[in-house]
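Only one protein chain is missing; all other protein chains are in place.
Naming follows writing order (A, B and C), and every chain is counted from residue 1.
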Amino acid sequence: MSLLEIENLTVEFPTRRALFTAVKNAHLSVEPGEIHGLVGESGAGKSTIGAAVMGLLDRPGRIAGGIIRYKGEEISGLDTGAMRALRGKKISMIFQDPLTSLNPLFTVRQQLVETIVEHLDVTMDEANARARALIDRVGIPDAKARLDQYPHQFSGGMRQRVVIALALCSEPDVIIADEPTTALDVSIQAQILELIKELARERQVGVILITHDMGVIADTTDKVTVMYMGEVVESGTTEQVLGQPSHPYTKSLIAAVPRPNVKLDRFPLISYGGRVMEFAIEDLKRNWPVVQTDRSRSLIQADAITKRFVQTRAILPRNRKMFTAVDRATFDIKEGEVFGLVGESGSGKSTIARMIAGLYNVDGGEVSFDGKPVSNQPGGVPDWYRKQIQMIFQDPYSSLNPRMRVDEIIAEPARHHGLLTGAALKNRVAELLDRVGLGAAAGLKYPHEFSGGQRQRISIARALATQPRFLICDEPTSALDVSIQAQILNILKDLQEHLGLTMLFISHDLPVVRQMCDRVGVLKNGELVEVGETESLFANPQHPYTQQLLSLMPRLDVLSDEGLSVA
Amino acid sequence: MLSFILKRIAQSLLVLLVVGLVAFAMFRFVGDPVDTMLGQERTVEDIERLREVLGLNKPFFLQYWDFLVRAVQGDFGISYRQGRPVAEIILERLPATLELALVSGVIALSLGIVLGIFTAIRRDGFWANFIMSASLIGVSLPTFLIGVLLIYAFGVGLDIRIPFTDVTFNTGGMPIFGRGDTREVFGWVGGWNSGLATWDGLQSIVLPAITLGLYQMTLIMRLVRAEMLEVLRADYIRFARARGLSTRAINFRHALKNTMVPVITVTGLQLGAIIAFAIITETVFQWPGVGLLFINAIQFVDIPVMAAYLMLISVMFVGINLIVDLLYVAIDPRLRVDGKTT
Amino acid sequence: MSDTPETPTPAVPAARATSRLYRAWDSDVGYAFRHSPVALISAGVTLVLILAAVFAPWIAPHDPFNPATLNLMNGLTPPGTPSPFTGDSFVMGTDDQGRDVFSTILYGLRISLFVGFAAVSFALVLGVTLGLIAGYVGGWTETIIMRIADIQLTFPSILVALLISGIAKGVTPIEYRDEMALLVLIFAIGLSDWVQFARVVRGATLVERNKEYVQAARLIGRSSFVIMARHILPNVLSPVLVIATISLALAIIAEATLSFLGVGAPPTEPSLGTLIRIGQTFLFSGKWWILVFPAATLLILALAVNLLGDWLRDAINPRLR
Partner (left out) sequence: ETFRWSATTDPQTMDPHAVSSAPVLGFLNNVYEGLVRRGRDMSIEAALAESWEPLPDGAGWRFNLREGVTFHDGAAFNADDVLFSYERASSEDSDVSSWFATVSGVEVVDDYTVDILTTSPQPIFPDSIANWMMMDSDWAAANDAERPARDSENYATRHVNGTAAFMLQSRQPDLETVLVPFDGWWGEVEHNVTEAIFTPIQNSATAVAALLAGDIDLIDPVPVQDADRVNAADGVHVLSGIEARVIMLGYGHDHETLLNGEPNIFSDVRVRQAVAHAINVPAILQTIMGGNAEAASQLVSPAMRGFSEANAARPVYDQDIARSLIAEAGAEGATFNLSCPNDRYLNDEAVCQAVVAMLAQVGLNAQLETMPVSNYWPELRADNFDMYLLGWSPGTFDAEHPLRFLVHTNNERLGTWNFGGYSNPRIDELLPLIQSEIDPDARQAMLDEAAAIVQRDAVYNTMYVQPLLWGVADGIELTQRPDNFFILRWVQVGVE
């Protein structure tokens, strides 16, 4: 008897304009101790399956057909009370979005302890101890101090780990982990995956691991199910699916995985289902100002920039404990260059991005653009600077205004800068939506109607709408499946190569960094430990931390090479 | 935080100055006290003389200045109507109003929150809709009318016959006016006479407290519901469900706390309004609080009472709003000063 | 390469599709409206009341605002029964002046609706604007706005009204007094009401302004004004709507209270609120109709507006639709 069985599951979202079927007749089963990978295009319905199992489909979504069984008993029709007895206790789910999954008004400790107390018969002290152990276990340093902080004080990756810790509170039988490691750096990712494997091995926990990181699939899972547009297209053991993919979509997916060992000119793409996966650079050129770049000139200059956050509040300044998130980081980005920023989660990458974008004041040092200072200006961030930069935020959930329609969101920057109006703007929005693979009709929806990856693509579309000269990408593809990722990255690369776009590129995905960036900076605990040309850095890392980082890159030997030859 | 409070206190002093100034500009339009102070047989001389004595001939900013100079020394003048020191009268009346405000505030807040949550959770249920609609009666009828209706229903009483029997009973019996027996509970200017300490006093407070709290209850209920509906859709609530937390913990802990910012804002304001302007309720129930005092002062153009009262209200609102602002920070850690943005 | 299924674009002629009215009709809110019976009914009721008020002179059987047509001997005639003195009969009876209650409700609605809606809108616009600015801009601006709010809170609307009407009387020539009267009322009620909106909006804005979508908008370089109006406002609107809809009935009643102080409409032109105030004095004398009909009208109005507000609040929130 399988631990969890999904048969013929169909999930529908009746919306005003159409009935949208997010999942069609999906099959899936998980045995005790098995790690079952679920991959697929972003928006394929992976998270929806998870939500359906938990009985937490977003309104107006509903299970239109099929059966879900837990240990042989049907749970798809259970009432809330009965369902609640299962949730968290027997079946846990790690939601895809770590930022909004945590209640902003409670400390991490409060949230952990209440969950522990809810499920386990323990005293307060034991619960506290367990909370601390869990936080330790998911690799958050300085657990004691961190426990009493609020979610907004954590970096993206740390929040994700908190969410994982929360799911593990109650020793569940089944864990549905929805992209548990997207925001994590390789070392932490390895640690988390090890933890999951350990749970499966020792406690016979069944895991559904939703991810688009083929490296993770290859390393961790026993079986894999591939989804495409709501349907299961392929299922089998990991070796089988990755090694000899049978379905064309799976093939294209595997081909699109960036390999750490080779640097290709472009990300390999495979067209599937008659869709144009590539688009001509002429399309972009049409309305993108071509900037003549001079690689020897630096465009962005970060001069010993520092950011401190208050950690312990006190009336008297001397009692206040400050936390230095970024410590005197100095680097520059040349015109037309892609500058990569890597480092473990919480090392201050997003903070640097925000300081450069002018969203945070710097507590020391200075940021200048084109030789002119832009940080801590008396009148705020200068307008001319704002016109030239854009940013893709790490968290696609909270960076979109929930009350605005997607087409308005994308059109806003361009309209604001007076670049386009009326029909031209409409066309641009439609085109961008198309480019990022959502289709123009998506413009009529609201952000909450999209999957994580889809939202990220909306973010990207918005950033590109103004045709910025400088683009800050904070984990731009963390939530994207490899095929969409390849497509997006190709666009960015084209923009850089042909149109002179300069980028700050933050990512955990070292293979991607290797493909994308010209130079890379390595950040550790807020300090920039090494900056160098990508190739030389990857080939010959100097700093011990860099060496350690690179050694943890996943090996993708199992993957079929079929796609590569096509590219 | 301490510096924040100190800064606010400094600002409040400024607020008080302006309140006084506006108040004195207003008093010219409230009427002329001499008419009500002098009898029918007054002569023009009498009027002039009294105006002179009261300093009403002076330009208003001079009157204001005089008031300030005395107020700084803790002297708010003598009531025109009662001839007693204003500070004394107000302090004597304050316990009644504070107790009424407390009870109706508690009723409004507890019922408002519970019903708000209920109507949000059962968004489309019959009872939720019923409560939502019925609560509107409380806000669409004048307070006066509600008070009088309550008095007649539960004070005078209606004879109601239990169906199919000859037994009739009267719904009345509740005290109609005043505070009932009071007992001095602790030292205050002239003793804090509490009605909450006696059975009679407790009975007396029921009807006025309901009358006064009805509007606030409806407002709080509707606000909680509106905010809850929004919050219940949030991802962290979904995740809290996924963690298997009990419904109670989700609704009352996680969701409720996230609805609190607008709710405490309004609660603070309404609490202030209850204390400050319980005029109508206090008049209907002849409740001897500051509201009644104030309406009498307006009728009688008792300028010293009005001025001191407005100062008191001002201090109170400033205090309440300070607390509300502090509560914001206590509730929502994101509002704490760190992570400052440009 | 869309992964959302093709959605059929509504087949509408191009000309219609572009018309503003059609767009509103076809918008998400418009759609939600058409499919909500509650919204339709309450909008219908509100509309009927507004139309009844606007067309009162044509609908009402009598002109209660024309004193020459009143007959005191018709006073206090019960509904539907002829007056013992004059033999006249009135659907909803008459008040103590012999005014036809039904006609007076219609005429009174004009004043009440106008004053109510205008005062609440005034308070709303003022309060929301100041609240947004205070919450978003912060610093000195916030301090000044919020301290002005504190000052405002100190003064009950009675005093505010007296002050404003006093000033208005001083500056307007007598022949414009009547026109000014209603404006004074609106101004006075609005002025005593804006603080609620301001404080609530400020509180919500403080939370909202740190969210990433606001930062995204800032990054674009959107002006503070646009960020407040387009981004933050929709996200803080729900408590505003609650307070606004509840305030309507309150404003209508407040109008009556202030009229009693000699501010606003003269007693010979009673508003709905004034009619209720008059009716209250007859509550226990058996002349129920003077109170019950106007109060029921106000109740229905309040109910309809609040239900409409509830619905609208849900409808503009994409997650609740």
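Going forward, a residue touches a chain if its C-beta (ideal position, glycine included) is under 8 Å from a C-beta of that chain, and two chains touch if they have at least 3 such contacts.
Since the model is a prediction, treat every value here as computed from it, not as a measurement.
The chain we do not see here touches B, C in the full complex.
When the full complex is taken into account, the listed residue touching the unshown chain is B:284, out of B:71, B:101 or B:284. Only one of the listed residues, B:39, B:59 or B:163, touches the absent chain: B:39.
Here the missing chain is touched by one residue of C:31, C:117 or C:260, and it is C:260. Only one residue from B:53, B:106, B:160 or B:330 touches the chain missing from this view: B:53. Contact between subunit B and the unshown chain involves residues 29-33, 35-45, 53-54, 78, 80-85, 148, 151-152, 155-157, 172, 175-178, 283-286, 288, 292-293, 296, 298-301. For subunit C, the residues touching the absent chain in the complete assembly are 66-68, 70-73, 75-76, 96-98, 174-175, 260-262, 266-268, 280-287.
One rule holds in what follows: only the chains that are shown with their structure count from here on.
Contact with subunit A and subunit B alike is made by C. Between the Cα centres of subunit A and subunit B there is a gap of 51 Å.
Between the Cα centres of subunit A and subunit C there is a gap of 47 Å.
For subunit A, the set of residues touching two or more other chains reads 59, 152, 358-359, 381, 448.
The set of subunit B residues that touch two or more partner chains comprises 233, 332, 334, 339, 341.
Against subunit C, the residues of subunit A that register as touching in their complex are 16-18, 20-21, 41, 43-44, 59, 152, 229, 275-277, 354, 357-359, 381, 383, 386-387, 389-391, 393, 395, 398-404, 412-413, 416-417, 434, 437-442, 444, 446, 448-449, 462, 466. By the touch criterion stated above, subunit C contacts subunit B in their complex at residues 143, 146-147, 149-151, 153-156, 158-159, 162-163, 165-167, 195-196, 199-200, 202-204, 206-207, 210, 215, 238-239, 241-243, 246, 249-250, 253, 256, 273, 276-277, 280, 283-284, 291, 295, 298-299, 301-303, 306-307, 310, 313-314, 317, 319-320. Against subunit A, the residues of subunit B that register as touching in their complex are 1-3, 233-247, 249, 253-254, 257-258, 331-334, 336-342.
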